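Shown here: the complex without one of its protein chains, the others still in place.
After this line comes subunit A, so read on.
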Amino acid sequence: MIAYILRSLAQGALVLLAVAFIAFSMFRFVGDPVANMVGQEATLQDRQELRERLGLERPFPVQFAIFVGNAVQGDFGVSYRQARPVSALMVERLPATLELAILSALFATVIGVGFGVYAAIRRDGFLANVVMTVSLVGVSLPTFLIGIGLIYVFAVELRWLPSFGRGETVRIGWWTTGLLTESGLKSLVLPVLTLGFFQLTLIMRLVRSEMLEVMRADFIRFARARGIPERTIEFRHALRNTLIPVVTIAGLQLGSIIAFAIVTETVFQWPGLGSLFVQAVQFADVPVMAAYLVFVAFVFVVVNLLVDLTYVLLDPRLRGGKALAK
């Protein structure tokens, strides 16, 4: 078990190192950092001095080692455009993105699993067919279209909910939250629906097909032959077996919800990491882009680790050493 965790951690560290390398390479290939930092009237000598001060004259591996060393301590340098430490910018934006992403993931998972189970049990029911048809729309419509559609209906026509921003936020330590004010909560509704809708339909369709598969298994038939009530078979025997593959996909989806909230954040002008990244791209703000890249990789690695641990929790075959070799 401990070896299993350690190996997952080591793999994660390797992935992060590889991503850090790609992020670091951007500095060399996306424009000259010195040209970005000094004004046009700077002399060649000024430039050379800055170059030495920033350590750009040192060999590439040494520079990379320093970059990784700083990154581990949360130091990604200074934003070219805003002239503030990148880490401070990211910490400022993090709560907005995390609140949006976690609420979306909760919404998608709870409703998705619920509807999926329902659609599997009532395979030929009218409501189940309606749900499946609507889910097809969710899978095929692009996120920004759903967002714009929701804005049109609920913000423009009905005027029930705001169309952009976070509303009022409350500061708790370094964390800002929109969960404690009415306008904050109202502002969350549309972005959460938009970001979660695709994941919801995906999870729902996955749960349904996995559940139908499991319901055909021998042990379900045997449970019926033992006279176990059908509800117990569905929720005790079938659902837990269904969740193992679902956790993988849902986990990866949680990663992409946090990492790629970019479209939703842009549509709703949400002051999160996604919109920070979009601005950084527009201004070739390489330190911010690099930090965002490493952050995304970090989120995926952590989520994957959690998924692996959830497997062990769900599936006793993975506990104890020998089964892990498979």
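Rule of thumb we're sticking to: contacts are C-beta pairs under 8 Å (C-beta built on N, C-alpha and C of every residue); 3 or more make two chains touch, one makes a residue touch a chain; residues count from 1.
Here is the rule we use: contacts and distances are computed from a predicted model.
As stated in its UniProt record, the chain not included in the shown complex is "ABC transporter ATP-binding protein", which appears among "Glutathione S-transferase family protein", "ABC transporter ATP-binding protein", "Molybdopterin synthase catalytic subunit" or "Xanthine dehydrogenase family protein subunit M". Listed by residue number, the positions of subunit A touching the unshown chain are 217-219, 221-230, 232, 236-237, 240-241, 314-317, 323.
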